[in-house]
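Below you'll find the structure I mean.
For this view, one protein chain was removed and the others were kept in their places.
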Amino acid sequence: MERIVFDAAATIALVFAALMVLSRNPVKSVLALVVSFFFLAVIYVLLFAPFIAAIQVIVYAGAILVLFLFVLMLLNIRHEGSGKDPRPIQRIVGGGAILVFTIVLVALLSKHGTPPGLPPASEAAAPHIGDVARAVYSDFLLPFEALSVLLLAALVGAFVLVSKEHRP
Amino acid sequence: MIGKIPLADVLVVSAALFAIGLAGALLRRTAIVIFLSIELMMNAANLALLGYGAALGTVDGQIAVFFVIAIAAAEASVGLAIFVALFRHTETIDVNKINLLKW
Amino acid sequence: MNLIDWVILVARVALPAMILPAIVIPLVWYERRVAAFIQDRPGPNRVGPFGLLQSPADILKLFMKEEVIPSQSDRFLFYLAPGLAVFSALATFAVIPYGGTLTIAGKDVPLLGADISIGVLYVFAMTSLSVYALVLAGWSSNNKFSLMGGIRSSAQLISYELAMTTAAGGVILSAGSFKLADIIAAQQGTWLGFIPRWNVFPQILGFLIFFIATFAETNRLPFDLPEAEAELVAGYHTEYSAMHFGSFFLAEYVNVIVSSALTATLYLGGWSLPGFHPHGVLGVLLSLLVFAAKTGFLVSVFVWVRWTLPRFRYDQLMALGWKVFLPLALVNLFWAAALEMWKAAR
Partner (left out) sequence: MSVLPLWLIPALPLAGFLACGLFGTRLGKRFVSVVGVGSVGLATVAAFSRLVPYLGGDHAPVVERVSSWITAGDFRAEIAFRLDPLSALMLSFVTFVGFLIHVYSTGYMHHDETDAGYARFFSYLNLFMFSMLTLVLAQNFLLMFVGWEGVGLCSYLLIGYYYEQPFAPAAGKKAFVVNRIGDWGFLLGMFGLATQFGTLDYDGVFQAAAKDPARFAPALTLIALCLFLGAVGKSAQVPLYVWLPDAMAGPTPVSALIHAATMVTAGVYMVARCNVLFRLSPDAMLVVAIIGTITAVLAALIALAQNDIKKVLAYSTVSQLGYMFLACGVGAFVAGMFHVMTHAFFKACLFLGAGSVMHAMSGELDMRRMGGLKGKLPTTYRTFLVAALAICGIPPLAGFFSKDAILAGAFEAGQPVLWAVGLFTAGLTAFYMFRMVARVFAGSFRGTPEQEHHVHESPPSMTVPLVVLAALSAVGGFVGLPAVVGEHGNRIEAFLSPIFLPLAAHEPAGHALPHATEWLLLAASVAVAAGGIGLAWKWYAKEDGRVPDRIAAAFPALYALVADKFRVDELYGALVVKPFAWIARICWKVIDVLVIDGVLNAGAFLVELAGDLLRFLQTGNVRNYALTFLLGVVALMLIVMGGF
């Protein structure tokens, strides 16, 4: 059952990720990514991380990508210019590099990615949401506080960037 | 093995997602799609982190992903604000046409 | 899993999904009658007794009307949007407990769709997905009014979701769990013998913020800017007609019910009452009634507010969300945390 769900979710996530890249229309790219992220969240549940899965949907799908959509609609960008790419070499070299990168990465991960002798993990032994909370508020308190400052800075920064008044 | 799922499978899915994101980031021309691809790459990394976290039975993977998501939110807000400001000036977000910062 | 389990599972999930849209039919009639009462006019009273059959007649009309699709629209997304709206509205209800625990064939069956450990987060995840329906509808219609509505809804929903989530944080804190069943359990009993231990009393601020934010989340007046008829014709569903329009209509009312149910669960003790321990079928039925009564009360507030308050201006709406509700929600969170520390210290 889990195996089937994982395979299905992974397939859908990959397909829609590819659709995101291939779509000529940025809005459809965003929507494809929403679907991809949603199924990634399903995979996260299978990896015993329901909290992260919920965050994934709420923050990524529900907020970040909506923001993308909002900006796309605000700027009313419909289609990528259909003209020829003015940098063909970039395309060819980039494609080749990506191919090499992917092959190497997959080879590395499938061959050496799994530490040997790892006992099988079970949901019962997996950390619960309370463990995550405790870790965030104890061992990772300083990064957590720093993160809140970062978010505040981003909030202010975004506001300053787009505000039309007080432009220096 | 995480439940019935081998860790290697999770990692391969993560690698594939990352490669797709990389292709989008390098080959697409619309800044927002490039940005989306970067978000996808981040998620690929998140998937790997969660995979390892689950396989090792530690909380660290989830913590890392938690932070990554929050940072992604900050990044998206600032990045999109930059795009909006950029669009107001140049009327485009095609990265091939935005090359003012050269030599 | 034997047959009975399967039947129970299907019933638990499917029954609410069937019943909720069905409740919408009298609800529309109810709203129109209340509106008429507030505006000192009769309202629908011709079709059926007290006009009760007016809503079924309208639905029939919607089914039979011709579907008009804009020629430059994105066909797939145009069709997808209303479905997504209904789906997210109904899916939210899946984790809300609507009654006590029923015992069928020796098995305890809690009356809710799925008792998952991150229930509240699931609710927020689903509501945050509901924004896509509106945004997609607005964008795919290829109509500037629709697009404006879509843009407005995306900004509005994100803004108010923040305040809503933060306000709900206080409830989660006091229950110590994301599970809605646990949250209801934490609200059992009384203070001083007569005040129910409902979250609404210690966290009245959070309750108000949460409930008002649900108005924005469901695009109801005074926050119905995505479909503000005076400015945007009909906003995101300007180009929709026939049953696709009906789907949005249905989703809105389902959302009203679900939001009321959620508010009742989080702040008013859900299906429970102080000193009320449901036993057997009768008890469970009673708990259902309690839940329906609380939800119905909040739905009435929705209706009442709609016909009482004028619409906000867009900048006022955003200012209210970011500058008033979010800070106040944080205050509420600190208050709830202080209460918990006080309790723990005692």
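Letters A, B and C name the chains as they come in the text, with residue numbers starting at 1 for each one.
Basically, a contact is a pair of C-beta atoms (placed from the backbone, for glycine too) under 8 Å apart; a residue touches a chain by one contact, two chains touch by 3 or more.
Keep in mind that this is a model prediction, so the values were computed, not measured.
Among the displayed chains, contact with the absent chain in the complete complex occurs for A, B.
Within the complete assembly, A:Leu105 is the residue of A:Ala49, A:Leu105 or A:Ala158 that touches the hidden chain. Chain B residues in contact with the hidden partner, per the touch definition given at the top, are 22, 25-26, 29, 31, 34, 95-96, 98-103.
One chain of the complex is left out; on chain A, the residues touching it are 87, 90, 93-94, 97-98, 100-101, 104-105, 107-108, 111-112.
Basically, only the chains that are shown with their structure count from here on.
Between chain A and chain B, the centres computed from C-alpha atoms are 5 Å apart. Contacts with at least two other chains are made by no residue of chain C.
Shown for chain A are the residues in touch with two or more other chains, namely 51, 55, 63, 67, 74. Here chain B touches chain A in the complex through residues 1-24, 26-30, 32-33, 35-37, 39-40, 43, 46-47, 50-51, 53-63, 65-67, 69-78, 80-85, 87, 93-94, 96, going by the rule given at the top. For chain C in complex with chain A, the residues that touch the partner chain are 77, 116-118, 121-122, 124-125, 127-129, 131-132, 135-136, 138-139, 147, 150-151, 154-155, 157-158, 161, 165, 178. Within the complex formed with chain B, the chain A residues making contact are 2-3, 6, 10, 13-14, 17-18, 20-21, 26, 29-30, 33, 36-37, 40, 43-44, 46-49, 51-52, 55-56, 59-60, 63-65, 67-68, 71-72, 74-75, 77, 80-81, 85-87, 90-91, 94-95, 97-98, 101-102, 105-106, 109-110, 113-115, 118, 120-123, 125-127, 131-132, 135-136, 140, 143-144, 147, 150-151, 153-155, 157-159, 161-162.
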